[in-house]
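With one protein chain removed, the remaining protein chains of the complex are shown where they sit.
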Amino acid sequence: MHVHELNPKKTMVTMIIFVIVIIIGLVTLSKPRLNYAITPEETVMLAGSEEGFFYPYELEDILDKTIDTIVLVDIRNTFQFGRGHIPGAENISAVELISKENIKRLEALKDAGQVVLIYGNNLVEANGPYMLLRQIGFDNVKVLMGGYSYYNVWKDKLGDSYSDDSYFIGNAQYDYAEVAKGSSVSNNDNGAPEPKANVAVERKKKNKAVEGGC
Amino acid sequence: MGPLIPQGIIPMGWDFVIALLIGIAFGFVLEASGFSSSRNITGVFYGYNFVVLRVFFTAVVVAMIGLQYFDYFGWIDLNQIYVLPTFLSPMIVGAIIMGVGFVLGGFCPGTSYTAIAIGKIDAMVFTGGLFLGIFLFSEFFPFFEQFYYSGNMGSITIGEFFGISNNLVTLIFVVIAVIAFYVTWRIELRVRKNMTQYKF
Amino acid sequence: MNQEIDIQDRPKYINPYFGGVLLGLVLLITFYITGRGLGASGAVKSAVVTTVDKVAPDHAEQNTYMKAFITDDHSPMFNWLVFESFGIFIGGLLSGALFGRIKKLRIEKSPSITNKTRLFAAGIGGILFGIGSQFGRGCSSGAALSGTASSSFGGLLVMLLMFGTGYLVAYFFRKLWI
Partner (left out) sequence: MNKNYIILMGILILLAAGLLVLPLKNNSKQLDPEVLMWDIVQPTRYVSTDEVAKMIIEHDPLLVMVDVRSAEDFQLFSLTNAINFPLDSLALDDAKSALTFNKRNMVFYSNDDLKSDQAWVIAKRLGLKNIYVLKGGLNRWIQTIIQPEAPAETASEAEFNLYAFRQGASQYFTGGSISIDQSPQAEIVVSRKKKAKAAEGGC
């Protein structure tokens, strides 16, 4: 009589428990409601481009209603919206942007070829929601440079803002090295004597072949 | 979610308690499967008892499948799992030495502990030898220090080495295991018929 | 072959596939909880380092291999693998008690060899295993079992070569076992 000829009943039971655990895993596998449509690499490209930026002087065409393919969305909260907003804008605060109804709405707008222009008080405030909407596939979303605060200053002469560039942000306003030196005798960039740590980023070649598993 | 301790879900303080519990489960399964008997173990080399192959392959296959599924479910992060780094030449040499030691001693370290537990003198001698072997290794370490660190390939996985996904590796492993189970069953039947005396 | 006698003689081992599935699950849980696999030879290494450190501390400090395992804040015995190995021993004890395999001290060997031969072979086997496990970064449980389960290439290599070598040399040592 061999071990083999014994009925592997216990083995079956354990195996079935194992299978049940895996089935539970499959069933409870949470499926995210939203999915990223672009990779982190593409998001970095997006951050580097100004393709999604909307210039304040372009607003004129919307306000004159010569363009009707743009929907203005104010992502500030209702209180701020109530105190003043760009005419024709509707108020969807940032958190609600991705609610079920609004996602549906955004999808409909996308299908209709409409551009969704979002703005906050300034560019940075709207940047996060803008990047998120782009990342989940709404490539018709644009963001207003300067935001509401800039609009508020220039609202009567929007056309003139063409020659103004104070809404461009992201640039150095100072020659940091020069300013920071101050009266310093040390040529160290900021006076603190610690050595700077350098990060060495090894550029690993992308290897698509090993995508699966671990 | 997992692994729990590296993720800080179970505090480090429980580390040793868990080590003990896991060890108990491990030792229990080893002993209950018959790994406390060296003649049982070495049967795999002579064809009269393939218990080692059966337990070993089943365990590897179950754990492999489980890990891949758990990773898929997000229960465990395979990137945080310790993947044994590959040092090509020292590993080849080490495995060959262990292979000879296996046939001679009839135990491997884990099984020898369980064999000591049930009172096998040969297992005690084996563990003593183990102690001596590691001592000798550390004493003569400077002589082969360079060799010891040579051929480092990092934490490379089987899939990465062959350029396929680890899921496919798992499937191949399962198929090989099933074939092995069948073949060894046939071999065992034939060998045992010819064995006049077989007592554990 | 008389079946009844055979059954009587045969120790009550569990079905190997059952053992395999259980071992696989234990391994899986180990990975899930600790993030790494099982091991056994590491404990002996800790024991070696502790012993050398106790007997000749200077010598242990000078040794490049052992030095790495000596810390001031705790003994090398205070190690995950040591506790785990102690657990293996207790687990073996439990199983042995449960299935009635704990008996007086004995030597298991082929009837065709003497006790002396068996012990000699076991000692040599242990030494080889000790040396090999250091080169191979683990023994059959640490490298071959846990390594392969975590799809480590090194684990697969160790497993295949260990058993492969076993088969190659098995013929020469058949007296020991058959």
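Structure notes:
Order of writing sets the chain letters: A, B and C. Residues in each chain are counted from 1.
Keep in mind that, in the parts below, a residue touches a chain if its C-beta (ideal position, glycine included) is under 8 Å from a C-beta of that chain, and two chains touch if they have at least 3 such contacts.
These numbers come from a predicted model, not from an experiment.
If you put the hidden chain back, the residue from A:Leu123, A:Val141 or A:Leu158 that touches it is A:Leu123. Touching the missing chain, out of A:Ile24, A:Ala47 or A:Ile67, is residue A:Ala47. If you put the missing chain back, the residues of chain B touching it would be 6, 61-62, 65, 68-69, 72, 74, 77, 79-83, 85, 109, 155, 167-168, 170-171, 173-175, 177-178, 181, 185. Residue positions on chain A in contact with the hidden chain: 4-9, 11-12, 15, 19, 22, 32-36, 40-41, 43-45, 47-48, 94-95, 97-98, 123-124, 127-129, 131-132, 135-136, 169-174, 176-177, 179-186, 188-204, 206, 211, in rising order.
Assume only the chains that are shown with their structure count from here on.
Centre-to-centre separation of chain B and chain C, using mean CA positions: 8 Å. With centres set at the average Cα position, the gap from chain A to chain B is 47 Å.
Annotation for chain C: residues 10, 13-14, 16-17, 21-22, 25, 150-151 touch two or more other chains. Multi-chain contact residues, meaning those touching two or more other chains, occur in chain A at positions 3, 18, 213-214.
Within the complex formed with chain C, the chain A residues making contact are 1, 3, 6, 8, 10-11, 14-15, 18, 213-214. For chain C in complex with chain A, the residues that touch the partner chain are 3, 6-7, 10, 13-18, 21-22, 25, 150-151.
Considering their complex, residues 51, 62, 66, 68-75, 78-79, 81, 83, 157, 159-160, 163-168, 185, 188-189, 192 of chain B touch chain A.
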